[in-house]
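Of the protein chains in this complex, all but one are displayed in their positions.
Right, subunit A next:
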């Protein structure tokens, strides 16, 4: 309780202000008292430095001795020399009588001295006649009287000087006592200040290491974990991300999101062991640290328990979706990896869990780590693949369904990795998007596509896939424009294919698409039917082409539903003045179904596999192109030599591949 109140006081500005003021005032008082003490001490020294009483008492004795000497001379016991000496002693005393007491003239002493001086003068005058009894008696009587005067003077001065010394001593004692009191009080105050400041420091430290919303340790605290893990062998780290947090914030409000975070904080407090650490390390991200034997088991147990408790929470997002955890776990049982490395692995594992749809725990196994390492190496290689000429562009024809003449080509990208062989874009494009290498790769593809298209007959179009990262590149539109001019290709011949994901991931997509459209470039919506809210995008943007995903097309034969959907899309496209391209046409049957459904254009192995730039010319010659009278050659004679059947796809559990990317 005391600690609590002190902590509260330490936080109060006025309390510290009062303490400081009291300390300063006490300090000033102590200084003043010490100055007083010095002055009293000096006074005491002065008062006791010269004891006047002693001189008065000595004078009395010397005067009496002179009187006795005169009597002794009369009786013959004393020589005249002895009398002279006794007189000289008394005469000397006249000049040695202290006349000042307590710094002021001492009136009694002045009078007594005057009397003694006169007596000495008179006695000196009659000294030669001292042998006469009458004179001697007179002198003796006078000396005895003087001795009495000095006897009284000595007792008087003793009293005065005693009083003086006592008064200085008393004042000095009081001042010293005051000084001692001040000093003790100052020490006490200093101690209180010290405690208050320490409490305050601890409080600030605690504040600096605590997340104000959930009360959990924060990221700063999390950074200090490395101290705890130093020299430890068994370490497990979990990175926990709250799925749907953004959606909850967006749809239910930030207050709901904050409440959820606090509830999650409560869950971690409940499931975590006392010896283990946890912290909120990001908006909806939490870090857990387990140290000591059985760290991984404890981590798995705690994560599972936390996920179970989260499921029990009566927290339902507005659209009925429950929040879940995506958890990445990484552990080391022989101290071979640092906390930093484990955190990176756990983070990657968490992203893997998240991209797998969330609500799961991914443990960073050796395979996982190998995959990570391979991704890292591939990303490194991707950065230089363009300059090393490892990329190759191939072209797949888009034909008119009715006439089977070429309408245009879609540009596809292949990567011949020096070690791994030919890699699929589905695999490496997401990697390139992560590192940003996609921008350079995209420019390379656009450049190659336009340079090839420039050699085709005028009406043929060339399609190029555009990724979200490219669309976000500020120089994208300018580069497209510049490339069109450089290769002297009419803008309407270039079709940029984008997916719904690209639109979702780019808040600025509409402005960019409008600019491209202003250039005269065509826009195609790729993979239509596989995304989320296609109708909304159709309304929001204008597309020149809509490409129906092959998952619809290939099932048209067996499922009446697919055929109906394709038909509906074709009708819809007609209404918004877009052309429909059916992807994945592999059989004659499909071709006729697609034609019946109303698709004008088609793409697929039935017509041709992706081919080299040179082969496109052959294809165009053989099949003719839209708007010409040339009779197309039979479709059966498709040259399949250009078709490299399968791409090598390394075994990688891709941690972040939200969708297969094509280019």
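Everything that follows uses one rule, which is that a contact is a pair of C-beta atoms (placed from the backbone, for glycine too) under 8 Å apart; a residue touches a chain by one contact, two chains touch by 3 or more; residues count from 1.
Following the convention adopted for this analysis, contacts and distances are computed from a predicted model.
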What protein name does the UniProt record of the undisplayed chain give, "STAS domain-containing protein", "Peptide/nickel transport system permease protein", "Anti-sigma factor antagonist" or "Oxidoreductase molybdopterin-binding domain-containing protein"?
"Oxidoreductase molybdopterin-binding domain-containing protein"
Filtering A:96, A:208, A:557 or A:618 for touch with the omitted chain leaves A:96
Full-complex touch with the removed chain, picking from A:102, A:132 or A:173, is A:132
Absent chain, residues of subunit A that touch it
45, 48-51, 58, 62, 65, 81, 84-85, 87-89, 91-93, 95-96, 98, 118, 122, 125-129, 132, 134-135, 138-139, 141-142, 145
